[in-house]
Structure formats: structure tokens, C-alpha cells
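Only one protein chain is missing; all other protein chains are in place.
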Amino acid sequence: MSGSLLLQSVILGVLLGGLYALLAAGLTLYFGIMRVVMIAHSAFLILAAYLAWWFNRETGLDPMLSLVVTVPVFFLAGFLMQRLLVSRLKPLTLTMMSVLLTFAIALIIEGALGFIFTGTQRRIQLPYAGDSLNVFGAQVPVVKLVAFVLAAFALLSLYLLLKYTRFGRALRATIQHPEAARLVGIDTDRTAGYGFGLGLATAAIGGTALSLDATIYPSLHWHWIGPLMAIIVVGGLGSIPGAAIAAMLLGISQSLLQLPLGATWAQTVFYVALFATLMFRPQGFFGGRLAQRF
Amino acid sequence: MSAQAPVAVASSLETVELTKSFGGVTAVDHASVRFVDGKVNGLIGPNGSGKTTFFNCVTGMIKPDAGSVAYRGNDITRHASDRVARAGIGRSFQLCRVFPRMTVMENLLVAVRHPSLRTLLRSADDEHERERARHWLRRVGIDHLEQAEARNLSYGQQKLLELAGVLMGDPDTIMLDEPAGGVNPALIGRIATLVRELNDEGKTFIIVEHNMEMVMSLCDHVVVFDRGRPIAEGAPSDIQKDPRVLEAYLGV
Amino acid sequence: MASESKYLLELNDIEAGYGRAALVLRGLTVQVPPATVVCLVGPNGAGKSTVLKVASGMLAPRSGSIVVDGVDVTGTNSQHMLKHGLAHVLQGHSVFREMTVAENVLLGAFTIKDQKAIDERVAFVQNLFPIVGERWKQLAGLLSGGQQKQVEFARSLMVSPKVVLLDEPSMGLDPKTTAKVFEQVARMRDAGTAVLLVEQNARRALETADIGCVLDLGRVHISGPAPELLADPALGDLYLGGRPADSAHVGGSTAEPATKGR
Amino acid sequence: MRNVSERTASAALGPAVTETVVVVPDTPRRSRWPRLVSLALVVIGAALVLSFPFVAPNPYILSAGVVILNYAVLSTGWNFMGGFTGYISLGHAAYFGLGAYGTGLIVKYLQLPGFVAWVLAALLVVAVSIPVGIAALRVRGASFVIVSIAFVLILLLVFQSWREFTGGSEGLIVPRPFPDLMRPEHHRVFFYLFAALLAAALVAWWIIDRSKFGTALKSIREDEDKARSLGVPTTRFKLIAYVLSALVTALGGGLYALWFGDLDPIFQFSILVGSYMVLMALLGGVRHLFGPLLGALVVGIALEYFKLEFGDTQFHLVAAGLLLGVVVLFMPDGVIPAVRALIDRFRPQQTSIRDVTAAELLEQNRAAATSEPRAGASSDHRAGAAPDPHADADNREVVR
Partner (left out) sequence: ACSGGPGDGASADDDPIVIGVSLPLTGDFSEPGKGVERGYEAWAQIVNEQGGLLGRQVELKILDDQSNADRVVSDYESLIAQDGVDLVFGPFSTRLVVPSARVAQEYGMLFVEPAGAAAEVFEQGFENLFYAAPAVANDHYNYLADYLLSLPEGERPKTAAVASMDDPFAQGTAYGLRDKLEEGGVEILVDEVYPPNTTDFSVIAAKIAESKADVVIGGSQYQDGVNLIIALQQLDYQPKVAAFSTAPTNPEFASAIGNQTEGILSPTGWSETASYPSNVEFVEQYTEIFGNPPAEDEANAYTTGQVVAAAVEAVGCAEQGECQQQLIDWLHENTVETVVGPLSWDEAGRPSGAHLIQQWVDGEIKIVLPDDAKEADFLIPKPAW
């Protein structure tokens, strides 16, 4: 196969990786920082994508404008979800039960989507859907590029927020020892709620980005959750940079592997990476502490 | 190794050049120690001097970087902790650990000494086992809590429960990490007496403790750690006088 | 109204318990004047920690009132207690295991905005407990038991509240450090703070404390000036741990309170 | 209490302790139901199951019964791992699929009779589950969940893509073991086969549950390292539980393949099936022998019902989701414990505690009588002894 084909698929891989990175960031946020396995993350992703699609179909405006609504709505949804549901789980069994709880939420979302929009595959019809820029012989689809930029931007701001604000610190403290956190004056309830809201906000952005250049159907989220889970384990639970790096690497290797192996086999790269990680470095390859303990 | 070890005593547990470091910190630093069989051995030292890490290396909770551990003549270096336990070394934890959602009784029924298929498939709650459990609960003095869930006990009560749990596995050598921490003085006295009795019954003890009265009144032989290596050992009375110990540990 | 109250912390006949289980505290009253260390001693499970939990709003009492510096704070959520000037150092281990020592200590000053004040405090705790400085960037969860206790204590020193609740601060500390901690407690007192101290290392604690309270069966059982309690032989054997010599004759008697329970 | 302290004290245990009494927390102790009652229940249940094929109005209902039994087998299988060790596998459908496909492929390629293939496949799955278990059990909690999900997704990919061998998305057709049976008979036969399999699984679970092995597994659920330090060979035990669990699930899958005949990777390796196993087990109560069975009944019937009622909508997903959510939030320990708690609440509270304490009190007083004077003496010798009313006060506490 020629160099240009390689270049082409590397570019496609990077663009894909960017999206993975954002989506994984959300997951790792709940997971590493809040001990919650958010199976429903990718379901919310698809939900956001559907909203973008619906918005575009109803108004004919660019789907990205739907962010103005979806991001705050999702943030609120996350907040409520944490306050009303997740916070009810017993700390002793939080991680395990959260898996099932969020799983249930995923099912409900999938069902509701199928209920409202039917199982039909949907795809936003953008005027510039087919356009692409030519970068030394390789084609860079415009929609993918837009999605990538959106993802990168969101990811960066999330990272800065958690790393450099009192909020980030308070959030982690809240999870690790609620009583103690309260005693130093942290409003643990609100903090945890915000944390969850953030996670869902990323889902809103990711979903919109996704909707620009992909077909969506209600059960699509199963398609995403696996790779995302793999990414955050490889990246080291709780480490956003880790997730981002892992996402990039896996995204690129996936699209490269598709050349020799074909679409389906190429997906296995995620799981191979996952098992390799468990075997050699259960706490993940990039940061991510004490992962095996959770 | 400093301070000449007492001559001609069977060594129950012996480490040679045991070393464990975490990143920059060398928690245990070429520690060669021998604990005397059938005696109550004390292990003291300032915070962070490596006592718990030493325990962990010996009991296989973590793998030492270098050095060896021998128990009653046979090498147990890097053996998994369950194997060490079945070899007859029981241990308690500094931050005491119990099975929170099991009742006190169930907590005791966990210990496994001889995992043969027969014993394993035998009904867990056969009277004999339960009787043994009650016996130990009585001896640590929390038998009235038999049916309480472990997580509802107060800190001290949990410590006692943990002790009883260890004893259920009927170990020959018992390593206790701060048994008196957070336990009320009267109870400390009781634990001390219990240790004495068990020692008379032939059990060997290795006790990490910051409570000097307890150490001095209880131990026959004391090893002092500082910065991951033994700096002195001998009879409590001598230890108390040892200038290095005064300086490094007791202060003034 | 705050001014004329002569106590900084008042717990007025508190009844408290966990879930639907039986009461742990049965009409307990404790009052702590300014610049005083009150020490709670008592057997395991007597309810000492529970007292502190109630005082800091972690556990809502079934009846009774909690007054901090004249303000009735009964039913206030523990996260607001610091605003009312009350700090609580938990028993056992409450460091944020997966955060660095630095983050732990700085969280102690979560409510403080003034960066300069924070820096001074940090410098202070760092030379009080060298380990805090040495391991500044390391995960607190990886410290030794005693070191973690030191970090916790350091964290609580980041603010200077009116009332401090200490739950077994010396647990797991070596003699040297223990001395330091009690020294600090004394300093707090001298700075006018009201300290409610729970200790199992009772003799040592009572030497520092002004007033001692013996807690048993969820009530204050005996209370008085610390030195007197120290002097009382029976008490010594019962709660402060007598020398093994005495044990024989105390044995019977000490079984008594337990039987009271049933 | 008293006599005990006395005894220990007089056993010269040094300064005995002053212990506050703790009332047994009223989280009702696994209240031993009278042997007979439970036995009767079991017999009745068995009778009902066995008579079902004759009361079933039509073959469709019967086939629904088979499906439910199959679910019961699966979630009981899951419970060997999830219930004892607390390792929640959302990917257990993997073993269901492997069992099914294994059977089908063996029949297809080795032309062996169906039930021989079934057994062989189960053994193969055991062989597979060992390395997988070793890898997956290196991590705990949520990481394990992720791995389990990943595992089933991998298999889905493999069985979809490896068309030459597995038939890919077109699926695999498993010839009927009894070609000449008409459909209704076919259902009836398999109903009993599944029932037998279920019974076997239940017995195995029961034996483990009451064995020391079982206690060890439960301790792993609580605190793995601690269990280890008490001599429990956790790695080995976990693996045994995992493999057992895989085996039962695979047997269920294989039987399903022989019964159903058409294997489709998307269904055989779906997370949904795996999650149904968990849902059922949770719903019934993971710590109870019949929990999963009960759960399977409820969920299975619910699913069939939704399918008929809301056949042409996705509503069944919403319903399943709501069900799972409610269970997790409001009775995470399952129906059985919830019901028992309820019963214990209605039956006068003290019994659950008093029959213990009363007995103790009696015993104590008797024994105490001997050492009365000493105790008496002591009480006044003690400064500021607590006034006597306490005793009653506390008795009330005990009773409340």
C-alpha cells in the first residue's frame, strides 16, 4: 500500500482519536475521580447526537448551535442524576452498584430514543458533508476536522478546570473521604453534583461532534462504550492526559490496522491493548494511580 | 546487625538483608533481624521507620526488593501472603481491618489453616468451629457482639475482633501491628495478659507498638528500628538505656 | 448574645444513636469553656467518638442541643461547622489518600482566601512536622500510619478555630511525636481555643487536660479537674489502665459496668 | 454478659474490661427460617415447575417457560461468581455464547451427537475460562467489570468477523438433537432438561454457600487482602468460583443452542443478556440460593409480557431499565432480604433480638448468682457508680 494511503489513514486516525479522547475524558472523570463506572456515558453521547440531529432537522440550522442548549441541559441532568440517584448508593458498594444503576439509565435512554425516533439509522445532512481539504495529497474531511477541533477545545478546558481550580481539588477530596471533606468546609453534595454535571457536559459536546459525521441509531452506544472503557483503563483510570494519549494512540492504530485487517478485526486493538495493560500494568500506562484497587 | 543477639536461641523468624524501597524512600534497608522462638518480641521505632513495611515484606503482602526471610529454618521469601499465613504466621493490621458486612461470628469463621477439599466443603457453621470462635471472642471480651455486624463496632472493638480473627487461624507466630492503638487502657491490660497466656501456651509474638509501658512490661526481647534498619536490640531494660534509642525514638 | 455565654462549646443532654439501633448517648452534657482542654476518656464503644460526631454535626442528635460560642448550631450540616468556628479531627485515618500531602494540607485551609496567611501556616506546620515538608509532593496514602496522622493533624492546624475536637490524636504516633502533639494542644489552649480531646492514652492526656470526663454507658459518668481524676486510684484501674499488679483484685469489680448494660 | 466477664476475670485475665453493651444492631440477622418451612417451599416449587408443561395452555407458553428456565440457569451460574466474591461480571453472556457456539460448531464440524458436543463444549469453555479468569481476576471492582464487558465485546467481534468458521453475522444453525419431535414435544423435553440443569446448579451453589469455602469466598467480597492474610488462597478460590460460574453458564448456553437451533452472534454475545443475568440475580438477592431463580421468574415473565404488549416498540428496554434502576436504588440486596426485613419488622421486634438476649440474661443471672457478692461489693467500691435504673433503661433499649 502506498505512502499516501498511510498518510490518509493516519490523518483519519488522528481525527478519530480526538473524538475518542474527549469521550474517554468524561468517562475517566466519573470513574477515576468519582468511583462511578458510567456505563450510560455513551448513551448520553448518542442522546446528544440525536438532539443535534433533531435540532438540525427541525430548524435547519447548523447542529453545533444545539450546544447552546444541550451543554447546560446535560450539566443540569448530571447534577440531578448525582444528587437524586447516585448519591443514594451505599458508599461500601458504590462502584459496583453504580455500574448497574448507570447501565439501567443507558437502557432507558436507548429505549426512549427508539421509542421517540424509532430504530431507524439517522444522519445529519450537512451541505459540507462531502467537502474536504487537501493536505499533501491526503484528504481531510471538513466535518471530521470541525469535530476534532470541538473535541480538543472541550478537552483542554476540562483538564485545566480540574487541575488548576479549587473545585478540582474539592471534587477529589469529596470522593476520597466525604466526612473529612465536609469537615474542612467543602460542600460535598454540590461538589459531587457539579462533577457529574461536568462529565455529562462533555458527553453533550462529544455527541454533537459525533453527530456531524456519523450515522446514529439508539443502540449505537454499545458500539462506543467498549473502546472507551478500554481507553480509560489503558490510560490509567482518573488520568485525563492518560485518557487523551491512549485515545490518540488507539485511534491511530485502529485506523492503520483497518488497512490490513479490515474494519471489524481492527476494533480488537482496543481490547488487546486492554488485556495487555491488565497483564503488565494494571494501574494503566499513563499515570492513573492505584487503579487496581477500584 | 548491632547489639549482640542472645546466644543459642531457636530463631522463629529471621530476615537477612531485607530491603524494600518505594521510589526515593527506602522503607526497609538491609534489615537483618532474628526473632526468638517462643518469646514475646517487640519491634519499635519512630514513625516511618519501616515497621509496617517490614511486616508486609515478611508476610508477603508486598514483595521485598532484596534479602530473604526464613521461618523456622525454611525460606519464605516472596511467598504469597496466604501461603505465609498457612505456614503459621498470623498478623493484624495497623489500621485494623475486618469484614465490614459480615457478623462478628462470620468474621471469625473465615480463617483457613488447612485448605483441604474436605475441610473446605465441610459446613462452615458446624458447632465445633462456632464454639472455638466463641472461645476466642470471650478471651478478647467481645462475645456479647457475636451477631453484630462488624462495621457497626467502635474502633477499639474492631481491633479486638481482628485479633480474635487472627487467633482463629491458630497461628504459631503472631505479628501484631499496634494492637494497643486506640484501645482503652484497661483493655490493653487485658490484651497484654492474653498475649502472656498464649505465649505460655507456646505461641511466639512479634509486636509493633508505640505504647512503651506495654512494650516494656510485656516483651522479652525488643528490636528497635530506625530508617528501615535495626539500630539496637536486646532486653527491654537495656533498650531503654540505649542512647541511640533514646535519641531516635523516645526523645530526650 | 454570643458574648455572655461562658462556654465556647456546649452539648446539652444529648441523646444520639445510629440508625434504628439503640441509643449510644443517653442524656449527655459536656461544656467546654474558652482556653480549656476537656478530655473525654472511657472504654471502647463508650460513645466518645459519637460525642464528637454529634458536636460537629456529622451525626444528628435525637434530642438535646449543641451550642458553639453562644450560637445554637443543632442540626447544622458538618460542612458549615468550620464557619461557626468548630474543627474536628477524625479518629482513625482521614487523609485524602490519593492526593498529595500538599493538597491535603492546603485543603485544610479550604475556607481561607488570604494566600499570605496560608503560606505562613504551611511554613509553620512544615517545621512542626518535618515529614510534611519532606513528603510535600507525595501521595498521602503512601505514608506510614503515624505519618498520615501527622498530616491530618497538620491539616487541622491550617485554620485557627474557636473550638477544636480531637479524636485520639496520638494514636499510632511515636512518643516523640506524641509529645509534640500534646504540646500543640497546650498551645491551642493558651491561644484561647476550647479543645475537646478524646484519648485512650488517658494518663498522658489528663496530664495536659484541665478537666477530665469519664464517659460510660453514654453518659458523663464522672467529671472533675484532670489532676483529681488522675489521683483517683479506682478510676485509674478502671479507665486509665492500672499496673498489672493491681489487676487481680480489680478484675471482678470492673466487670460491673458491663453488666449494667443489660 | 456478667458471668462471662466474671469467668474471664476470675480466670485471672488481669484487669478485665469495662465494656458498654451494644445492642445487636437490628439489621435482622439471617433469621434462620424453620427448616420445615423452607423445605416445604422447595418441594412445592419443584412440583410446580415439573407440572408446568402439562398445565401450559399452548406450545408458545411452554417455550416461554423454557426461556425463563434458561435465564434462571444463567443467572444462577452468574451468581457463583457475583454472589460469593462480589466480582460483578457484566460480560457473562460471553460464556453463554461460547457454550452455545461451542456446541453448534462441534456438531457442525465433528458431526458428533448434540449432547456429546454439549458436554465437550462445556469442557472447552472451562479450558478457556481459566486463562481468561487468571487475566481478569488480576483486577478488582470496576476494572473487573470493564474487563468482563470487553471480553464479551471481543467475542462478539471475533464471532462476527470470522465468517469462514463461525458463519459470521449470518449466524450458525444447530441441527436438532431430536429431529423427529414435533415442536411442542421438543419444548417439553428441553423444559425438563433445563429444569434438571437448574437443579444441579442450585445444589452446587447450596453446598458451597454453607461450606467453609463459601465463607472464604464471601470474605473475599469484603476485603480481599485481609482474607489473604488469614490464609485464604484468594487467587485460587476466585478462579475456582469463576470457572464454576463459566461452566454453569456455558452448559446453559449449550442447551439453549440445542433447543433453539439458530445462533446469532449479536444475541449470543450481547451485553444485554449478560446484564439480564445480573439484574435477575440482584432482583432476587445475590446472597440467597433461590435469588436468581426468583429474579429470572419475575424478569423473564416481565420481558415476555413487554414483548407481547409493546411488541413493536423499544418500550421493553425502558421497562427493563426502570426495573434494574429501582432494584439497585431501593433494594440492592434483593427481594428476598427486603421481604424478610419486612416480616421481621411486623413480627414483634424484640423476638429477633430478645430470644438471644433473654437466653443470655438467664444464663448470666444463673452463673452470676455465684459471684454476686463480689460484684456487689465492687459496685459500691467504685466511685460514682452508675445508678441502677440503667439496667432497666438498657433493657428497654434492647427490646426497642
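So that you can tell them apart, the chains are marked A, B, C and D in the order they are listed, and the count of residues begins at 1 in each.
In this text, contacts are C-beta pairs under 8 Å (C-beta built on N, C-alpha and C of every residue); 3 or more make two chains touch, one makes a residue touch a chain.
The structure presented is a predicted model; accordingly, all values stated were derived computationally and were not measured.
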Query raised in the report: The chain left out here touches which displayed chains?
Result: A, D
**Report entry** Touch with the omitted chain, as defined above, among D:Val67, D:Leu137, D:Leu230 or D:Leu297
**Finding:** D:Val67
Query raised in the report: Looking at the whole complex, which of A:Gln8, A:Thr28, A:Ser42 or A:Thr70 touches the chain that is not displayed?
Result: A:Gln8
Query - Contact footprint on chain D, counting only the chain that is left out - result: 58-61, 63-64, 67, 160-161, 163, 168-171, 173, 182-184, 186, 260-264, 266-267, 307-308, 311-314
Query - Absent-chain interface as seen on chain A, which is shown - result: 1-2, 4-5, 8-9, 12, 16, 114, 118-121, 123, 125, 127, 129-132, 139, 141, 144, 214-220, 223, 255, 258-259, 262-264, 266
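Here, only the chains that are shown with their structure count from here on.
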**Report entry** Pair joined by the larger number of C-beta contacts - B-D, A-C
**Finding:** B-D
Report summary line: So, in whole Å, the Cα centroid of chain A is separated from that of chain B by 47
Report summary line: For the pair chain A and chain C, the C-alpha centroid-to-centroid distance in angstrom is 44
**Report entry** Residue list for chain D, restricted to those that touch at least two other chains
**Finding:** 1, 5, 12-19, 21-22, 25, 360
Query raised in the report: Can you list the chain A residues in contact with two or more other chains?
Result: none
Query - chain C contact footprint on chain A (complex, rising order) - result: 166, 169-170, 172-173, 176-177, 179-188, 289-290
Requested in this report: Under the touch definition given earlier, write down the residues of chain B that touch chain C in their complex.
Outcome: 22, 45-48, 52-53, 94-95, 144, 152-157, 159-160, 178, 181-189, 192-193, 210-213, 217, 249-251
Report task. Within their complex, state which residues of chain C touch chain B. Result -> 18, 21, 41-45, 49, 91-93, 131, 142-147, 149-150, 168, 171-179, 200-203, 237-242, 244, 247, 254, 258
